[in-house]
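All protein chains but one are shown at their positions in the complex.
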Amino acid sequence: MSDLVRMSITMDRDLSDRLDSLLEGGRNENRSEFIRDMIRCRLVEREWEQDQEVLGTITIVYDHHSSDVNRRLTHLQHEIHDNILATTHVHLTHELCAEVIIARGKASGIKKFADAVRQQKGILHTAFSPSTLGKVES
Amino acid sequence: MSDLVRMSITMDRDLSDRLDSLLEGGRNENRSEFIRDMIRCRLVEREWEQDQEVLGTITIVYDHHSSDVNRRLTHLQHEIHDNILATTHVHLTHELCAEVIIARGKASGIKKFADAVRQQKGILHTAFSPSTLGKVES
Amino acid sequence: MSDLVRMSITMDRDLSDRLDSLLEGGRNENRSEFIRDMIRCRLVEREWEQDQEVLGTITIVYDHHSSDVNRRLTHLQHEIHDNILATTHVHLTHELCAEVIIARGKASGIKKFADAVRQQKGILHTAFSPSTLGKVES
Partner (left out) sequence: MSDLVRMSITMDRDLSDRLDSLLEGGRNENRSEFIRDMIRCRLVEREWEQDQEVLGTITIVYDHHSSDVNRRLTHLQHEIHDNILATTHVHLTHELCAEVIIARGKASGIKKFADAVRQQKGILHTAFSPSTLGKVES
């Protein structure tokens, strides 16, 4: 439980008004939250640039009839099984599945894994979300 | 099961060589797969621009001690429960959780939901992956 | 000349420390500037989403020997000449030129122009910078 810091920011009324137009509600509490949110986004970007320990989510859409995609995906995951936190599988249509893999580890390792997945034959689409294990602000 | 089309692409040897340098292995099969993959990525971008029916994954990192984030996240999900396919919860540290929500529906609706999540107080980071329910290529 | 607004933002000491680590110097003045900068970036993103009057820069790299790229680029620019503020041409190598076009107008119109440029045969690369005519903060 860290203590609270109060900082004072100045800006033109024009920018302040336009900031409020970005907020839902526009009350002061939202303003602080909006600014904290932007700071945290920049911190997460830097974690990935600096190859720190991070969290990443990989969303894969594929045809489960297609040859042996499933087997190859499982094989790839086992190669870095220490880094896989969870895998969720949903059925989209008669043919298509989505598989969402939550991984933690060094940024470069997670990106490399996502690239290996993307290059598998039979995969329709791979999407990638960089996130964070960031220090708690309790 | 749709039939196969063979198309012929010309390019300078220089570009062809550099294409091969992008591939792991550089065999012809990879080349076709690499090009199909790029085409599919463009198609998915267009689905989102044209507000079609899509798949999206939202990754949320938050402190589960923090007030009532969990309750509010659950509430938000119930409001669009028809669009939520699955939610996976993992424990990152003593304080932090990650929750990954897989949603399908109109692109604009999923983006609106992700924005509502992002603006919740107590959330450390939200990451978003646009994906597809794309037609199968069997 | 609009008047100054002072707003007070609270955050955990941990987040405040990490914010300072993002700054060069870390003095309070930089902090305000950093936060104002993030707000302005979000406002510019919204201008483009809402198809407002904006500024955009298109960077084109092409081989000036190649057929008639130059003529076609000139033709495309004349079609929206009211929107082109300036075009700068630099010689990169014996074969390659870069042309940078500064355009103002509705976001959708500038994007459409950039797409038309990108699809010209003989162009090596097109890059696009969305910017703003944003209200002055004097």
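For clarity, chains are labelled A, B and C in written order, and residue numbers in each chain start from 1.
Note that a contact is a pair of C-beta atoms (placed from the backbone, for glycine too) under 8 Å apart; a residue touches a chain by one contact, two chains touch by 3 or more.
Everything numeric here is computed off the predicted structure, so don't read it as measured data.
Undergrad: Please work out which displayed chains the absent chain touches and list them by label.
TA: Output: missing chain touches B, C.
Undergrad: Among the options C:L55, C:L73 or C:I110, which residue touches the chain absent from this view?
TA: The single option touching the absent chain is C:L55.
Undergrad: For subunit C, which residues touch the unseen chain?
TA: Residues 24, 29-30, 33-34, 37, 40-41, 44, 55, 57, 59, 61, 63, 65-66, 85-86, 88, 90, 92-93, 95-96, 98, 100, 102, 104, 118-119, 121, 123-125, 127-134, 136-138 of subunit C touch the chain that is not shown.
Undergrad: Tell me, which residues in subunit B touch the chain that this view leaves out?
TA: Within subunit B, the residues touching the omitted chain are 2-16, 18-19, 22, 28, 31-32, 35-36, 38-40, 42-43, 46, 135-138.
Everything that follows uses one rule, which is that only the chains that are shown with their structure count from here on.
Undergrad: Apart from subunit A, how do the chains cluster through contacts, with nothing moved?
TA: Taking subunit A away leaves these connected sets: B | C.
Undergrad: Determine the centre-to-centre distance between subunit A and subunit B, using the mean Cα coordinates as centres, and give it in whole Å.
TA: The answer is 10 Å.
Undergrad: Subunit B to subunit C: how many Å between their CA centres?
TA: 26
Undergrad: Suppose each chain is reduced to the average of its Cα coordinates; what separation in Å results between subunit A and subunit C?
TA: The mean C-alpha positions of subunit A and subunit C differ by 26 Å.
Undergrad: Would you pick out the residues of subunit C that each touch at least 2 other chains?
TA: In subunit C, no residue touches at least two other chains, as defined above.
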